[in-house]
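Note that one protein chain is taken out, while the other chains of the complex remain in position.
This part shows chain A:
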Amino acid sequence: MNNIMIGRFVPGSSWVHRLDPRTKMIVTFVFIFVMLFASSWGTYALSAVFVVLAIRLTQQPFKLYWDGLKPIFWLILFTVVLQLFLTPGTPVVLHVGPLQVTWPGILNAIYVMIRFTLIILMSTIMTLSTPPTSIANALESLLAPLNKIHVPVAELALMLSIALRFVPLLMDETQKIMNAQKSRGMSFSTGGPIKRARAIVPLLIPLFVGALQRALDLANAMEIRGFKDAASRTKYRILLYGRQDVVAFIGTLIFVLIFIGIKISGV
């Protein structure tokens, strides 16, 4: 339960941790966008270097990122297999029944795997170095222009940050309820599928009851303190771009330029 690394914040004071969350978000989106155009060894190698550098700058061990990749291993494997068997072309390397594995298929599969891995690593860097509330703040700030067309950006951001805040709470809660029911002999691993599905009920009901109770408490607490939606409010954490953000943007710009260079020269 506690091994899920995606979306988890690991406190720290590294250079990346200190970046403005908006910077991290923009750089991550730019990176993902650029990755869509990666098509050769040169571009992939460059992107990998960029990610590895960014990981180094978070001052967290590689193992942490590796742990983060594990849960989505199957997803990656699935796409790789799809690519492997469904890419047409010549020469054909292997026949498996009606399917065939082609040389372009193999290349594609490897590329997709690298692309997937790099994108996930890059997103992990952002979530790992940025507290969820800051992510919500950054989103609010970046989407602020949408206010003009009456999108309730502030409310959406608030909802998002509350939701993000509840995730670890609910995970802890699940663990506690599971412990309590296990102590009363609950077992997920015996019986047929129906019996197993029914075994979840003693877990889900307390979880929902608890979540609703928490939500009500939170709503009350907000109301008592005069929360009013659609009010424009000041912020506790004011986002400010600093020198290191400029450095990060320049670094990313250089990455993009070299990327375009490689792409044009076709390496």
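As a convention for this text, a contact is a pair of C-beta atoms (placed from the backbone, for glycine too) under 8 Å apart; a residue touches a chain by one contact, two chains touch by 3 or more; residues count from 1.
Heads up, the rule we're going with is that contacts and distances are computed from a predicted model.
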Task: Choices "Decaprenylphospho-beta-D-ribofuranose 2-oxidase", "Cysteine desulfurase", "Energy-coupling factor transporter ATP-binding protein EcfA2" or "NitT/TauT family transport system permease protein" - which one is the UniProt name of the chain not shown - done: "Energy-coupling factor transporter ATP-binding protein EcfA2"
Task: Residue among A:Ser39, A:Gln59, A:Asn147 or A:Asn179 that touches the chain left out of view - done: A:Asn179
Open item on the list: Using the touch definition from the top, which of A:Val201, A:Ala221 or A:Val247 touches the missing chain?
Closed with: A:Val201
Task: Absent chain, residues of chain A that touch it - done: 2-3, 10, 61, 63-64, 67, 173, 176-177, 179-187, 189, 201-203, 205-206, 209-210
